[in-house]
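This report concerns only the one structure given below.
Note that one protein chain is taken out, while the other chains of the complex remain in position.
Up next is chain A:
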């Protein structure tokens, strides 16, 4: 892989008029029409859309501890295939990323992979147990420079711990990313609570368990003047709460996963655990509310919640199965399918929801930047005309637990550039 010069010729920058983009070394040298190749490697991009490299606020890379499902290397390769140039690695590893040592290890593994920048997320509490604050300052001061903290997988349900965490991270402009799930209301919960769960006899995960925590946390964030980010928001009621909090001017941001933009709890009727995820797949009305909220900006960004699991953890009865689905390699296609092809977002807005805003929420340097001369060359080239059937056999991820197998989805990432270096070219890892 050379990092000399690359000329991307005739790409629709953010979906606009075709332009040429010249990459020199790690940065964008020029954007314009009729740029001379001048010895550069030429990438013909007729009909393709050029986006800033995508940024994921919510990825489970599983290393250290569950290398049987994913490693930093395989996960970042999957990220590159999906058009990502930066991912936030969640803290629920073994050991938990609750010390400077663990976050630095993950950060270093990301640097060594070379496929995608890895920004570790630090745990809010020691061991994700919700009892005692982890050394948030030490994780921030480490080489990993952690700014996003989350006990994801578990909710910081103690109101005092949540309040203190929100207050404490103000010292270094941090943000608490909350997995909103009231634990008592969701004991043993298996799927969305509603008409389908009633029929299937699976214990329900009610929307109110998410919404009650969001309501509390936006009020806490307002009270202490700090930033709260809501992970994988999944219900229409949550959208209303975030909309209300934003109308007050409070520092509240939110993400939605691709699967919550497309899939509903009707799929659970198959009892196929590939559809088991936390928060669970909701109803059609929720899906529509989430799409609308992502379009109007109430929901700031798309985050994958890429959650790899080994085959045996899904090849079993529903209640014994692990929760989660992989998403890095299909996220942009699902967003095109649900948001672009439906006319809810244009490509410039996709760039906003999948790159600019998540990078801003994570205070991530060098990512989510405009496509302009002098900016870091973190870029994603997409062929929106592509139509393909999802086949997990070809995935770069170590795991195969995708809910989209066999589904026809639009769009393909044909090239990804990380600081000028192609990590993906012609739709394949370099």
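To be clear about the criterion, a residue touches a chain if its C-beta (ideal position, glycine included) is under 8 Å from a C-beta of that chain, and two chains touch if they have at least 3 such contacts; residues count from 1.
Assume contacts and distances are computed from a predicted model.
Student: For the chain that's not shown, choose its UniProt protein name out of "Cation:proton antiporter subunit C", "Multiple sugar transport system permease protein", "Nucleoside ABC transporter membrane protein" or "Aspartate carbamoyltransferase".
Tutor: UniProt protein name of the non-displayed chain: "Aspartate carbamoyltransferase".
Student: Thinking of the whole complex, not just what is shown, which of A:197, A:234, A:397 or A:412 touches the missing chain?
Tutor: Checking the options A:197, A:234, A:397 or A:412, the one contacting the hidden chain is A:197.
Student: Among A:37, A:159, A:288 or A:316, which one touches the chain that has been omitted from the display?
Tutor: Touches the omitted chain: A:316.
Student: Residues on chain A that touch the omitted chain in the whole complex?
Tutor: 190, 193-204, 206, 270-272, 312, 315-320
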